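Removed from the display is one protein chain of the complex; every other protein chain stays in position.
Chain naming follows the written order as A and B, and within any one chain the residues start at number 1.
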Amino acid sequence: MTLLSVRGLSVEFRSGVRAVDGLDLELDAGAVLGVVGESGSGKSVTSLAVMGLLPDARVTGEIRFAGQDLTGLGQRALRRIRGNRIAMIFQDPLSCLNPYYPVGFQIAEAYRAHRRAGRREAHHVAVRMLDEVGIPEPDRRARAYPHEFSGGMRQRVMIAMALCLEPDLLIADEPTTALDVTVQAQILDLLQGLRERSGTAIMLITHDMGVIAGLADDVVVMYRGRAVERGAVREVFYRPRDAYTKGLLACVPRVDGALPLRLPTLQAPVEEQASLETPEVTP
Amino acid sequence: MILYMLRRLTATAAILLVICAATFTIFYVMPADPAQAACGKACSPERIAEIRTTLGLNHSPPVQFRDYLVGIVAGRSYGTGAQAVRCPFPCLGFSFQTDQPVWTLLTDRLPVSISIAVGAAVLWLAVGVTAGVVSALRRGSLWDRAAMVAALGGVSLPIYFTALVLQYLLVVKLGLLPYPQAVPLTSDPVGRAESLVMPWITLAMLYAGVYARITRSEMLDSLGQNYVRTARAKGLPEPTVLRRHALRPALMPIVTIFGMDLGALLGGALITESVFGLPGVGKLAADAINSADQPVILGVTLFAAGFVVLANLVVDLVYAVLDPRVRAVG
Partner (left out) sequence: MNAPLLEVQDLVKRFPVRHGLTRRLAGYVTAVDGVSLRVEPGETLGVVGESGCGKSTVARLITRLIEPTSGTIRVAGRELHKLDEAAIRTVRRDLQMIFQDPFSSLNPRKTVRQILTAPFRYQGLAPDEPVEHLLERVGLRPEHAARYPHEFSGGQAQRIGIARALALRPKLVVCDEPVSALDVSVQAQILNLLKDLQDEYRLAYVFIAHDLGAVRQISTRIVVMYLGTVVEAADRDALFAHAAHPYTHALLSAVPLPDPDAERARERIVLRGDLPSPLNPPTGCPFRTRCPKAAEICTAERPALRLIAPGQEVACHFPEPLTVEGTP
């Protein structure tokens, strides 16, 4: 069953920059969709568009979530979906948590935004969620402030916050990019486990092909606001059709396998003006 | 936390001591002879010499300073024998003009300064912060631009100019208020408030502009923070997002400057009090300067500096309560 279907999505900022340009996406309930691309590909803007968090941009096209077109909804109706049925976690968990409030409060606050619950009940939910994402002594830690947590623990807090209302869809925008590799492994493990238990669909946005390879069912490769390739994960990784996808897969230095003398590159012509690096694959 | 407060208090005492030394040096190295000033115009050399001895001016400056400090913490006596005059704790000396203890002069004048400062502070906080928040939320709008121009105006207009314009408008033209005058503290609270309205507005105009600009920029900064985006992504109602996640962090710097400004004003709003003829600490200072009443000038300076330093301490402690990150390391 299709949970999220994006058709012809375009996002244009006031500056005239078209960050997303006619994008189509499809995500089934309970599935993991990897959205991969480099900076400027429009992958993060896409996620914010789905959340309705781009007040200053012109968003056109159709974003259909559980049968309902989100682009036509007012802020009030969108607010009821945000956090409740679609939740989101971001790249840098320290800056994404408010330094002035204990983490338990920030989780409880999300819960109470959508459920009729007293402070005490919401606090219990927060403690239970902290426990579920693997934070030791959740009772005590709920009262701690974000700066008292390590990077990995903060991202766990963000995940607890995102999942406390059992959303249908979790959008994870570069959830492990700011983390060390062993901590990244812990968080990926956690996401995988939560997905298996709760059946939450995940839209996983990343630049890291390895992260996609481990977690995603389907992949969309984005380049300059468009999807240049899409398909099942094995299809895209083992039989990429698009030149950009091929380049992206080949240019990552790997820790396994044969060691190339030089890395294959997507040739970037040196631009006259400062601009996005414009990779074009040379055969 | 208690240890932290103790350390801060010690540091505060040290700072006050340094200020004492600095002001004492400046005033007692000044060319005007304190004894001459104390004596008045027609004065015989014998009388001056006598006063010198009474005031302890015959001692070396360090000894004088020591006596002055002792006076502040324990009180002291001027002169010896039957003529000795007891100056009780905290002794800042006697006014050359009125012979009253400087401390009494200060404490008598303080309530006026407090009511000016507090009233103005409430006004400028309300106006400045509100204007700043609205400007930030409607960035680039007509309101935003108008408010920022007004804020710039408020900051740049000199107090005596604002005061005169206000008096002309409110008293002369519209007749809304009586001409400001000193009204005793105990009687007639309405009249008292009326006499303070113009000083409040005058001071508030000056500060509200600064506060509006700071609030606006802090608010814009916090609206751009990732945690505000998180709050929206959680589906919190927009008013909650703004109040809890944008405004609170934005107000932290306001706490700092507010403490400083209020502290400074409690030590006397010199120009405002003089312009409106209100008998506050600032007016006392102005009069003392005019009549070269050195013990009073020195006393007011120390008193005002004391408020600023104290305000600093209070701000730091409040900060530690408000910001969990400071609390953790403190």
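Keep in mind that, in the parts below, contacts are C-beta pairs under 8 Å (C-beta built on N, C-alpha and C of every residue); 3 or more make two chains touch, one makes a residue touch a chain.
Values in this document were obtained by computation on a predicted structure and should not be read as measured data.
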| item | value |
| --- | --- |
| Residue of A:29, A:73, A:117 or A:213 touching the missing chain in the full complex | A:213 |
| Sole residue of A:29, A:53, A:185 or A:243 that reaches the chain not shown, by the stated touch rule | A:185 |
| Residues of chain A (touch criterion as defined above) contacting the omitted chain | 38-39, 150-153, 180-186, 188-189, 207-214, 233-234, 237-238, 247-249, 251-256, 259-260, 262-266, 268, 270-271, 273-277, 279 |
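Keep this in mind: only the chains that are shown with their structure count from here on.
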| item | value |
| --- | --- |
| Chain centre separation in whole Å, for chain B relative to chain A (CA means) | 52 |
| Touch list for chain A against partner chain B, complex | 51, 53, 75, 79-84, 87-88, 90, 92, 95-102, 109-110, 113-114, 145, 147-148, 158, 161 |
| Chain A-touching residues of chain B, taken from the complex the two chains share | 225-227, 229-238, 240, 244-245, 248-249, 322-325, 328 |
